[in-house]
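Structure first, commentary second.
All protein chains but one are shown in place.
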Amino acid sequence: MSEEAVRFEGVSKRFGETVAVRDLDLTVARGEFFSLLGPSGCGKTTTLRMVAGFEEPSSGRISLEGRPMAGVPPFKRNVNTVFQSYALFEHLDVRGNVAFGLKRRRVARPEIERRVAEALELVRLTGRERARPGELSGGQRQRVALARALVNQPAVLLLDEPLGALDLQLRRQMQVELKAIQREVGITFLYVTHDQEEALAMSDRIAVMDAGEVQQCGRPQEIYERPEKPFVAGFIGISNLLPGRTEDGGVRLATETLCPAAHDCAPGTEVQLSVRPEHVVLDRASGIPGTVAERIYVGTATQLIVELDGGARIVALTREDWEIGDRIAVSWRAEDARVLR
Amino acid sequence: MRALRAYTILFFTISFAPIAVVVVFSFNTQRSLQRFTGVSLEWYRQFFESESLRGSLFASLEIALATTIVATTLGTLLAFGLVRARARWTPGLNVLMLVPLVTPEIVAGVSALLLFTQVGLRLSLLTVVLAHITFSISYVTVVVRARLAALNQEVEQAAMDLGATRGQTLRLVVLPELWPAVLAAALLVFALSFDDFVLSFFTTGESPQPLPVRIWSAIRFGVTPTINAIGTLMLVVSVVSVALAVALPRLLGRRESGVGVLLAREAA
Partner (left out) sequence: MDGNQGGLTGDAFAARALLPGGLWLLAFFAVPLAIVVALSFGTTDDLGGAIYGWYPENYSRVFDPLFLPVLARSVGYALATVALCLALGYPVAYYIARFGGRRKNVLVALVVLPFVVNYLVRTYAWVALLADEGLVNGVLGTSVRFLNTPYAVIGGLVYGYLAFMILPVYAALDRMDPALIEAGKDLYGSSWRTFVHVTWPTTFQGVLAGSVLVFLPAVGDFVSAQLLGGPGTYMVGNLIQQQFFGAEDWPFGSALTTVLMLFLLGWMVLYLRSAARAVRT
């Protein structure tokens, strides 16, 4: 069996004048929890739909388990989707919903019963076989959608922002459960979300997308700690992005300060210097001078927005007590700053 | 407010009165339409004994049935296409579908008559059915389309995703959600066809003729209680059809009633 669950080769999708997906080259390994992460309209859902078979690529090739899928309709593909709206069959009960795919494949009756029971147990809905979707809560409906897809043991499970409609607590809980289920059944998950915390928490690898293109693809830690583009740095977590020009050994900011940083650009290139708030060191005197403009308490720490004398604004994280209006100085280690273009 | 209420009551009285009179006098013992002399089924007996009138009743029912079956099928398919297809000529077809709804009946009648005669088709029950179907399709399309547009497309995608072919998806997922609208539309078409006069008048053959055409001819000769009987019978059929169209969807377990389904046409 192929080690690749899904492979995208030069895949593009155009809708009339709009390019939704541009030159996508990605490989999703078997058994991986792979996320497509990005803001609305970045093309992640379109990509998912192309894998499911609801859209055909305008150009390029998509292969499933090594086999090209051009022209293959959804009902012939060995993938299943968990839709954002769950899309349950309201006129069937839970059992009818979950058994639907198996019935289409003419699986034997006793086998269907067994597998449905297994699937319901997996999503912890045993005992609710006879319930109608209308009687279930949002979280329960979501589990039915999951069971309905998983019971068919597809090569890839496609999930389109499945947790979007749930409240925060339930979402966090489901994230943990989903990850556990994925590990247990070993099926490749292709997961679409705009919530970067969710992606970081659940994925083996993430592809960050914007405007139809993949900006960066890698493991969560890499994406977070070593963003390669300003967009990625800004989208994942909070990042300070300071515009400046490269010089030998560093970046000269608009504040005229020279910040040491590693880069391989020609001198004079316009770049963005990226520093995460948690890496910003605060001091009374040593560093770039500025004033505390805002204080935002976020529970685990306090966010400070510092207005630098040169005009830029920096977000920093601290447990210390600073007041609005305090004079303050910011600095960071050279290795914590990244030069991005 | 009280004046309005009094007026409304008066309004109801006057709007039901003529029909009540027709019904009541259909049971009159004598020929008079002025004095009610007693209850009798004489006029109904005459109706059912008349072979030609019986023939007209069955003709009207057959026409209505045939029209309902064909128009509902064509109209439902058309609704599908209009809601889902992204062909270039979809907006044009949409207009083509809506125009029969606003075409004056006499224009409809004349055009149907011309079509059949110029093509060389003899006027008969068939021509009446063909004309009825033509002007019923739009009603079905409008009613079904409203319901169809409200369906969650992702449910159909889910069915296909799980291995159902297009045909299976239609049968297993769409139809269960769609049939109240289809049923309401079918009953509406039945009532409209059974009641239709102008279109039938222009396209009917010698014999049998649909019931409304018989009424027309009879009235030209003068007013008799037999006409009252025919009118009452027709009234029963119409009212029952429409009542079913409104009540059946609700009775058979759907949330909204037929009124909601039918009036969704306002949105369309």
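Order as written gives the chain letters A and B; numbering starts at 1 within each chain.
We adopt the following convention: a contact is a pair of C-beta atoms (placed from the backbone, for glycine too) under 8 Å apart; a residue touches a chain by one contact, two chains touch by 3 or more.
Since this is a predicted model, take the numbers as computed values, not measurements.
Asker: Among A:Glu4, A:Glu56 or A:Asp93, choose the residue that contacts the chain missing from this document, as touch is defined above.
Answerer: A:Glu56
Asker: Tell me which of B:Leu126, B:Leu170 or B:Leu248 is the one touching the absent chain.
Answerer: Checking the options B:Leu126, B:Leu170 or B:Leu248, the one contacting the hidden chain is B:Leu170.
Asker: Taking the entire complex into account, which one of B:Leu61, B:Leu77 or B:Leu248 touches the absent chain?
Answerer: Selected residue, touching the omitted chain: B:Leu77.
Asker: In the whole complex, what residues of chain B lie against the chain that is missing from view?
Answerer: Within chain B, the residues touching the omitted chain are 1, 4-5, 7-8, 11-12, 15-16, 18-19, 21-22, 25, 32-35, 73-75, 77-78, 80-87, 90, 93, 96-97, 99-100, 102-107, 110-115, 118, 130-131, 133-135, 137, 141, 153-157, 159-160, 166, 169-170, 174, 191, 195, 197-198, 202, 212, 215-216, 219, 223, 227-228, 231, 234-235, 238-239, 242, 246, 259, 266.
Simple rule for what comes next: only the chains that are shown with their structure count from here on.
Asker: What whole-number Å value describes the gap between the mean CA coordinates of chain A and chain B?
Answerer: Each chain's C-alpha centroid was found; their separation is 55 Å.
Asker: Can you tell me which positions in chain A touch chain B when the two form their complex?
Answerer: Residues in contact with chain B: 52-54, 73-75, 79-81, 83-85, 87-91, 100-101, 104-105, 148-149, 152.
Asker: Under the definition above, what is the set of chain B residues touching chain A in their complex?
Answerer: Counting only chain B, the residues touching chain A are 152, 154-155, 157-165, 168, 173, 176-177.
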